[in-house]
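Yeah, one chain of the complex is gone here, protein chain that is, but the others are all in their spots.
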Amino acid sequence: MIKKKILIQLDPDTHASVFDAVVAIDAGVDHLLQYRGVKPDQVRDLVHGAMFTRGPEDLHSTAVFVGGSDVAAGEALLKAVTECFFGPMRVSALLDANGANTTAAAAVLAAGDHVPLNGSTTLVLAATGPVGQRAVRLLAREGARVRVASRRRDRAEAVCEAVATLVDGADLESLETNSPETTAPALAGADIVIAAGAAGVELLPADVRRGYRSLRVAIDLNAVPPAGIAGVEVTDKAVERDGTVCYGAIGIGGRKMKIHKAAIRKLFERNDQVLDAEEVYAIGREQRELV
Amino acid sequence: MIKKKILIQLDPDTHASVFDAVVAIDAGVDHLLQYRGVKPDQVRDLVHGAMFTRGPEDLHSTAVFVGGSDVAAGEALLKAVTECFFGPMRVSALLDANGANTTAAAAVLAAGDHVPLNGSTTLVLAATGPVGQRAVRLLAREGARVRVASRRRDRAEAVCEAVATLVDGADLESLETNSPETTAPALAGADIVIAAGAAGVELLPADVRRGYRSLRVAIDLNAVPPAGIAGVEVTDKAVERDGTVCYGAIGIGGRKMKIHKAAIRKLFERNDQVLDAEEVYAIGREQRELV
Partner (left out) sequence: MIKKKILIQLDPDTHASVFDAVVAIDAGVDHLLQYRGVKPDQVRDLVHGAMFTRGPEDLHSTAVFVGGSDVAAGEALLKAVTECFFGPMRVSALLDANGANTTAAAAVLAAGDHVPLNGSTTLVLAATGPVGQRAVRLLAREGARVRVASRRRDRAEAVCEAVATLVDGADLESLETNSPETTAPALAGADIVIAAGAAGVELLPADVRRGYRSLRVAIDLNAVPPAGIAGVEVTDKAVERDGTVCYGAIGIGGRKMKIHKAAIRKLFERNDQVLDAEEVYAIGREQRELV
């Protein structure tokens, strides 16, 4: 008998995310088990319950999703999940806390639709947040030169160091950008800019952006006005403005959702997958190739 | 592909109501997401998760149910839910905390089966509780003269004032009833009496009721002995006693359940409905017309 697809939603927040739940159901999950307020030391009993209930041939029909609003908390939960596994006794797991993995993947893929990433120069603004860090990682793996910008140079440098240990031969440069005067040179010669800042913070003023005609793609992941990149509308989806192809958060959102659903479906293909930034990006790349 | 019907159960209690959950499933919900201990300031993230996951053409397949035992808490949650909406971005929502809307609707509809409500004189005992207040509102809209009775006159008066602002031309009178001596004149000339008091409190002694032959319908919503209206059995369903048609809480219950299920089904017809007392009553009236 075909086993029902069971997804165990582990969420560190007070309430388990409705967003994550609806996407899981729309991706074809039969039974969603929601757990909220989950702490790393509580993960073992929960994951053992997933590992020890179905035979090895059915383990791919049970999977774990780690979500919620706090990416660092989600990373700690994913680590606790993978530490439960041994030998073939494991279930597949996906991390998408705060949508960080699917958002970063969708943004980098959107940029790659217009500019070959390999050899490109890309500026990531607010690169020290969870989405920014993931975008830097994915871009570096694709062979882009990445300018890692933050209001604080030391934080930007820490991200460079972390990504350098993950990606062989990563071409990274840390920058401090906290004013039009410091942002302008950061943009000089860039092909792509991705703004991954907090809601309501303008990272790139319009006049600075217009000063650089070399810029081919501008992606703003901020969904709440004012825009992170002035002049980019939240609904922009490959809209050309002053010679630059622009994307806003909603314009990226459709692709992000498709990647999220594909990643959930992928969980149920095998029982040995751990889907974090790179794996989620690979799923998005497969989707592009199918089109 | 047809989207699964997802109902988000928001409940302020320590545990989400099993009653509300079973009714939702019996009304055809495919996936029920239960949230307990929900506070108004936590509603936004949850409802945004319902609003931003499915496209506009599928938003009617996600809905919100606000339940639990505390009607005031439920009202605060429903308000928080509706405040999340903007433009076409919304999902339908139903409030039935403590069964107040479906119970009041079923009681007023039962009365209307036997007496034309328009122009009738109706006494609502314990009218200041959530069910009582809703019964007063529904009766006033139907054109009944409503005597709003409470142990405390000031509370009865407050209900009259609140309902008067909601219902144009409402014919309301506040009364203090806390003894056979004060209840008797309140009943004089009434066609209908509805007792909406707390469990185990006798609001209308048998000898007072029998003294008024004009009384055509007596509805007692108390399910726990002693009866709120002496002589009415909890299972009475249009049982004639001393010339008065009587209903007890269980006698009303079947209709209440039908209205509750119909209201849940209605949620999934469109994405722009907010179902509170009047809307739930209208659903019950439609059911009557179909018979």
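Residue numbering begins at 1 within each chain, and the chains themselves are lettered A and B in the order written.
To be clear about the criterion, a contact is a pair of C-beta atoms (placed from the backbone, for glycine too) under 8 Å apart; a residue touches a chain by one contact, two chains touch by 3 or more.
This is a predicted model, so every value here is computed, not measured.
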| item | value |
| --- | --- |
| Option from A:R54, A:R153, A:R216 or A:R241 whose C-beta touches the chain left out | A:R54 |
| Touching residue (missing chain; options A:S17, A:T62, A:T121 or A:T183) | A:T62 |
| Full-complex contact with the absent chain, from A:K4, A:K79, A:R152 or A:R270 | A:K4 |
| Touch residues of chain B, complete complex, unshown partner | 14-23, 25-26, 32, 34, 69, 257 |
| Interface residues of chain A (partner: the chain not displayed) | 3-4, 6, 8, 30-31, 33-35, 38, 42, 45-50, 52-54, 62 |
